[in-house]
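My questions will all concern the structure given below.
Left out: one protein chain. Kept in place: all the others.
Showing subunit A:
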Amino acid sequence: MQSLLDMMTDPNSQWILLGCVLLGLCSGVIGCFAYLRKQSLMGDTLAHSALPGICIAFMLTGTKSILLFLIGAGISGLLATFGISWITRYSRIKSDAAMGIVLSSFFGLGIVLLTQIQHSDYGNQSGLDKFLFGQAASMIGSDVQTMLIVCAFIVIACTLLFKEFKLISFDPGFARGLGFPVGVLEQLLMFFIVVAVVVGIQAVGVVLVAALLITPAVSARYWTDRLGIMVVMSGLFGALAGVVGTWLSSTTASLPTGPISVLASTLLFIVSLLFGPRRGLLAKRIVRSRARQTLMEEQKSRMRDLVKEGSSL
């Protein structure tokens, strides 16, 4: 516990802690809608396809700024989503296969560019390779300030548009019938996912960032049947995973923050899977054994009645 206090008082750790909490919070919130719209893999695709965009942004400007990376990643993420919808529309290929194709080709391009950068003499080349697996410790104050703005923006937008996002997640056809611009709202959600992913890449890396989107949302689903509570819980689960990741990695020198956050979030998922009320495995088993018991008792009492009838004859 002493180390937790140390972490709270050290200004550098404070930034990292705040960054990880914000990241967990906003990807948890936006992840709920991605999960419910059956776009769990979209986050993964976007994260992988962000890599070439980040590399190109770095090659063009030679600086490492989260805002520039955001723009680069946003553009290549957008290209990837257009690619996916183009493939599914004009061929018989289904979206899972289309995602597989687009994800791997963008990622491949990203790795090629990354290798290029590392073997050329860009001044500030160290650190870009950290984007593969992330390094939360490399976050500095200005990065976290950007994250704070982005995160506040996403959370406020999801609060204001909660009704609309809920409607297009449940029944987009009906939403269109009511006159809501479903296409625009869907693009907006996709844009938020891109933003959450790009913000998360520095801390967790391209490969793992999708876990922050999906795992808290899936875990939260085990505890509630209400979307509002699910979104809040998912955000809190994400934030908690961020705290645990930062804490463990700051106390032990050789542990990476991002991957530990992801593992913490996986642990939360396992707990939810086992102990969630009603949906959890344990709850299901209890309900089943109770049902079996009542059935047996019913049968027993019926037998007793039959025996009674028989003896009274």
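The rule is simple: contacts are C-beta pairs under 8 Å (C-beta built on N, C-alpha and C of every residue); 3 or more make two chains touch, one makes a residue touch a chain; residues count from 1.
Everything that follows uses one rule, which is that contacts and distances are computed from a predicted model.
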Protein name, per the UniProt record, of whichever chain is missing from view ("SufE family protein", "DNA polymerase III subunit epsilon", "Manganese transport system ATP-binding protein MntB" or "Putative monovalent cation/H+ antiporter subunit C"): "Manganese transport system ATP-binding protein MntB"
Candidate in contact with the missing chain, chosen from A:L178, A:L255, A:V271 or A:V307: A:L178
Absent chain, residues of subunit A that touch it: 36, 38, 160-164, 166-167, 169-171, 173-180, 221, 224-227, 230
